[in-house]
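Note that one protein chain of the assembly has been removed; the remaining protein chains are unaltered in position.
Entry: subunit A
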Amino acid sequence: MFLSERRRGQLAALSIAAVVIIVGVPLWWRTTETYRAWLPVSQIKELAKLQLQLSADVEVVFARGTVTPEQQKKVPLTQTQEEERAIDGDLIILFLILLIRNTKLESKFFSCHVLFLPEDTALSESPCGSLVVYVIPESSSLLPEDVNVYIGQRRTALLRIGPQMRVGKTLEQLLAHLEPRIKQVLQVMSFSHNDITAALSDRVRFSPDNKESIADSMRAFKSSPGYEITFSLLNPDPKSHRLHWDIEGAVQTYIQPLLTKLSPVANFSIDSQTLYYTMLGVNPRFDTSRSAYTLNADSLAHVINPVEARLGSNAASSNPVLNFLLYVPDAQHSPLYIQGRKKQEVPSNAFHSPRWGGIMVYNVNGFYGSEPEFPVDINIDMAKVMGVFLAQLRLLLGVQSSTPPPGFLVARCGSTGLADWELDRLMWSRSVENVATATTTITSLAQLLDQIGNIVINDNIAQQVSSAVTSLQLAVAELEAGNLGFALQYSKEAILASEKAFFDPSLLHLLYFPDDQKFAIYIPLFLPMCVPILLSLLKIVSEARQRLEC
């Protein structure tokens, strides 16, 4: 059958239009879209609500003389206390749950009248995150007169019953009296509302009246999988002083135990160096009353910058660096003392800068001897130096030494420099901080990828995000169960995965094309093709209408 010329033309236009619309447009759409792998957005939104439940196990042991044997039998085995705190409105709700378990009284540890804590026994091997509180009678002489609570080095505390709880009160009254006091002990030894709020400082607005917490949160380094510690000896006057410091031995003996104890929290790498001819950059003033040179507290802020330029750093990793400097003043400016703000003496002769490190001034003019022959050989007393550095290290890592409430006596931390319960405190706040940071990272990554439409999301990023979400869910579950060690581990994994996903080098958005540029690209390509098609389609339609009208 012959098709007329016009008919053929119409068919041709129609078929080209069909091909363009059915084949061309989807092809163009598919080839110009960016590959975006699927992300578990709903789970991320669920996590973003950040409802954390922290539970701490407290074991309460009643010593002889606190409860009668009949009452002892009636003490409930487990008692749960819940406390719900909302932080910043409806954003985060915290439940603090205490599980109080009662155990049989052990009398043999309290018969001596010597103040020793049953800490070195197997009884006090409490797992990380839990506490043991020993309740002792009011008349006991284990504690000094004005002290009601004693906090030991491991995870134990001694609590003295108040005078109103003499024998004869009922069990309920005793428990009601003990509950707030145990809660207070828990706040000192494990976590308190302020600590958790400080750990969440990324997301939460601080109340301005809490100045100490602001300073605390600014001072400690943020949670990071690793830290680099650098010890530097600054000798501005090698002509007068020839300094010897046994840094390797000192680090091994004094610093390494602390870092080993902190290994669940982060990895540490240590190096040391000696710098010659590095001056402080600030001129000390001679104080005639002390016949020594003094550095005013106000000028200390300007000491760090000139020195920092010469310190150098380990270029291999991106971990935060803690610098500890030991400065031996030159012979002309010895001895050099640091003065506090109110011109008071500073016994440690050291100062530290938040999130940076610490500097200690070590005076050696006492080592000169009767007839000094320069250069003088000087062996630095590393125990004294490391004592100061260890204290600064504790502060910078966030081991808070806030003043305990009145009536509390805290045992001095041992030679490792860290008590077990301080480690627990750090682990609690780090876990919460890690969970919060990882959640924020993933949430903001999901939001960003949503907002910026032309970023390619590869499969490995989706996998990292999924593994981060899984780790976060596990961490939250472990926090709820009270397993602090596992919670910290999962939270660290979550942080690593989320950071890897967020900072993946492939997540660079493609160049942004403004709309007028897009038109400028597509019009020369498509317009010449579309114009004849459109015109012929219009002609077909108008002819069809004409035929209908006729």
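FYI, a contact is a pair of C-beta atoms (placed from the backbone, for glycine too) under 8 Å apart; a residue touches a chain by one contact, two chains touch by 3 or more; residues count from 1.
As a convention for this text, contacts and distances are computed from a predicted model.
Chemist: Which listed name, "Dynactin subunit 6", "Tubulin delta chain", "Alpha-1,3-glucosyltransferase" or "GPI-anchor transamidase", is the one UniProt assigns to the chain that has been left out?
Modeler: When "Dynactin subunit 6", "Tubulin delta chain", "Alpha-1,3-glucosyltransferase" or "GPI-anchor transamidase" are compared with UniProt, the left-out chain turns out to be "GPI-anchor transamidase".
Chemist: Among A:Leu143, A:Ala297 or A:Leu409, which one touches the chain that has been omitted from the display?
Modeler: A:Ala297
Chemist: Of A:Gly226, A:Gly249, A:Gly407 or A:Pro532, which residue touches the hidden chain?
Modeler: Only one of A:Gly226, A:Gly249, A:Gly407 or A:Pro532 touches the chain omitted from view, namely A:Gly249.
Chemist: Among A:Gln51, A:Thr170, A:Ser415 or A:Gln463, which one touches the chain that has been omitted from the display?
Modeler: That would be A:Ser415, which touches the missing chain.
Chemist: With respect to the chain omitted from the figure, which of A:Pro347, A:Pro406 or A:Pro528 is a touching residue?
Modeler: Only one listed residue reaches the unshown chain, and that is A:Pro347.
Chemist: Which one touches the absent chain: A:Lys183, A:Arg219 or A:Lys539?
Modeler: In the full complex, the listed residue that touches the missing chain is A:Arg219.
Chemist: In the complete complex, which positions of subunit A touch the hidden chain?
Modeler: 88, 91, 201-206, 208, 211, 214, 218-219, 222, 246, 248-250, 252-254, 297-298, 300-305, 308-309, 313-318, 320, 338, 340-341, 346-348, 350-356, 358, 360, 382-384, 386-388, 390-392, 394-395, 401, 412-413, 415, 417, 440-441, 444-445, 447-448, 452, 502-505, 507-509, 511-512, 514
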